[in-house]
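The complex appears here without one of its protein chains, the remainder shown in place.
As written, the chains take the letters A, B and C, and residue 1 is the first residue of each chain.
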Amino acid sequence: MNPRATMKLFHFLNSRSKLFQCRVFGENAGSRFSLMSSAGISTARQSYGADGGISSRIYADFSIFKGKAALSAAPVLPTFSKAGSGYTKVDRRGVIMLTFRPAIGERKYDSEKKQLFALSVTEVGSFISLGPGDSCEFYHDPSIQSRDAGQVRKSLSVKPYTDGYFISLSVTNNILKTNERFTVPVTTAEFAVMRAAFNYALPHIMGWAQSTSPPTDGADRDVLKVHPQLAAASEWDR
Amino acid sequence: MNPRATMKLFHFLNSRSKLFQCRVFGENAGSRFSLMSSAGISTARQSYGADGGISSRIYADFSIFKGKAALSAAPVLPTFSKAGSGYTKVDRRGVIMLTFRPAIGERKYDSEKKQLFALSVTEVGSFISLGPGDSCEFYHDPSIQSRDAGQVRKSLSVKPYTDGYFISLSVTNNILKTNERFTVPVTTAEFAVMRAAFNYALPHIMGWAQSTSPPTDGADRDVLKVHPQLAAASEWDR
Amino acid sequence: MNPRATMKLFHFLNSRSKLFQCRVFGENAGSRFSLMSSAGISTARQSYGADGGISSRIYADFSIFKGKAALSAAPVLPTFSKAGSGYTKVDRRGVIMLTFRPAIGERKYDSEKKQLFALSVTEVGSFISLGPGDSCEFYHDPSIQSRDAGQVRKSLSVKPYTDGYFISLSVTNNILKTNERFTVPVTTAEFAVMRAAFNYALPHIMGWAQSTSPPTDGADRDVLKVHPQLAAASEWDR
Partner (left out) sequence: MNPRATMKLFHFLNSRSKLFQCRVFGENAGSRFSLMSSAGISTARQSYGADGGISSRIYADFSIFKGKAALSAAPVLPTFSKAGSGYTKVDRRGVIMLTFRPAIGERKYDSEKKQLFALSVTEVGSFISLGPGDSCEFYHDPSIQSRDAGQVRKSLSVKPYTDGYFISLSVTNNILKTNERFTVPVTTAEFAVMRAAFNYALPHIMGWAQSTSPPTDGADRDVLKVHPQLAAASEWDR
């Protein structure tokens, strides 16, 4: 994402109220681009999980079933690849994927109408640092920086209420002229679970958990070249 | 559990004082149902722990021995199973099992008269987010939503005192006409241990710890299909 | 330790000022007794670490070198053993071992004159929950509940100062008529490291980290019996 644009953005936001302290635009455009490129390259070079296999073998989410919609959250691990110099690095950062499903009856939710919102590492940082009464709003635009910027937009908002937070997702598609909105009331207890689980997941979606733990059997044994930085004995070596 | 009922419930509770902010009904009825179904199904399909073996090979609890009763807490890991599409998912969520034993003499506690209370993921969330002076109360009913609703009930309460919290369990059985009550004074230090240990255990009983770590030798090597969601390159892929 | 005595003790302490909120007596006497018994028994049955080997293969401490003394802290993992029924359980809880060494010159400390203080799980709970301005004091007596009670005593105190805490250990031996005292000023930053490291170590010295993670290659493969409690499908099964 354009750093200067970001600078302007935050300077602009700092004049806003605390309510909007964490408005962020197009966070995911970047990861989407990197995704596309990596997808393109991954035919050329192998992209694999930290264990040499796929990123996740087991699926575990945290779901909240409420009257009008259900919200599920699950970590998506980063992918890794060999860099030119031979060491292994993060190919694409992980995210925490939020899935909203509308209710279509008693305990029934429509997966066909589901909408996804992928919280980036920094957005997870905002989420877990929300204090009582704080609000948060994130904007994602697949076409940011392109001619279609703003045609399709997703926005996720987290707003406090008496016993927790309302988490809402709205998806606006100016091309299809559609506008969907989901709102899920999350209790203090449920939010505490999300905060603890997101805090746990953060170093895993960043790749720090993988970079600090020893290789497993599944690991690509050839990948033993060290990143020049890690080889640097200290900050004084150049 | 009926989501609409839940909605009503929380709306109702929001009008209550902070003291009851985390009253929750029948939390475990749901998990019990899923248990029964999974039990039924598990004859048909294999249910196993994340490592391909049983969920726990080592038993470690945290016990508090006081004058009238002893309280022990231990994590119970989730079980996993293959979904139709071949990926592995949580079959039954884990819990933190609380066990109360009445004292029957100097350092002697009666295991025959023990009573269990299984804290669900969300109840653990309430527990670890208790602030100084906060109280908490949980209700479990095996027959919730059935004709016998309310015949047998367990309620766990956490109430503050000068140097910590009183944790009490009462079990009422209207059919057997029995009513048992245990109260254990938990010091600030002991509560700090429970909070830190429960916070650590949370991602493990949710299955997030297992879904974010590479497979071990014990792991079912065949289980390499990915959940469609995790395969989704980004929130924009459908 | 006698639970009634504990009850009385805490009731007594509750009337004290916050300064002494976490005074604890003989915490370790219990662990020492269990140690002796386990030592006795361990000739009969095998005692081993969670990985089937010894509890710690790598030694890493956190040391603070100050003008009059050095303070080192290191986690000591629990040991495990098979219970009669065949499942594996914690044989002896771990501790965080504090070591004090007096200074005998520029950057020189006398290991011959070192004194140890083993923080129990609950004492670690007190330690990590110390708020700004809080104090803490722990008492250990190897002969508690015996005729020699009070003859040899160790007390560790944590007291706040402008930029952190003074951590002091005094060892009084009425038999040898000796009285040693060490005081180490711990800065806010150093204390933050201790708090974070102790918080990390807590589930490991409790055995929860071992009971929630899959077995490693080193693991005793025979140990697959489950603790009856963990086998309990839910709190309703008896």
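Simple rule for what comes next: contacts are C-beta pairs under 8 Å (C-beta built on N, C-alpha and C of every residue); 3 or more make two chains touch, one makes a residue touch a chain.
Nothing here was measured: the structure is a model prediction, and the numbers come from that model.
Note that the absent chain touches A, C when the full complex is taken as a whole. Among A:72, A:99 or A:126, the one in contact with the hidden chain is A:126.
Within the full complex, the residue among A:143, A:172 or A:211 touching the omitted chain is A:211.
The residue touching the chain not shown here, chosen from C:90, C:118 or C:136, is C:118.
Residues of subunit C that touch the chain left out of view are 28, 31-32, 35, 39, 49-51, 53-62, 65-67, 70, 74-77, 95, 97, 99, 103, 106-107, 116-118, 140, 142, 154, 161-163, 185, 187-193, 196-197, 200-201, 204, 209, 216-219. Listed here are the subunit A residues that touch the chain not shown: 1-4, 6-7, 10, 13-14, 21-22, 24, 50, 78, 80, 83, 87-90, 121-126, 128-129, 199, 202-203, 206-212, 214-217, 219, 223-224, 226-227, 229-230, 232-236.
The rule is short, and it goes like this: only the chains that are shown with their structure count from here on.
Judged by the touch criterion defined above, the protein chains link up one after another in an open path, with no loop closing it.
Touching of two or more other chains is recorded for residues 50, 209, 216-217, 219 of subunit B.
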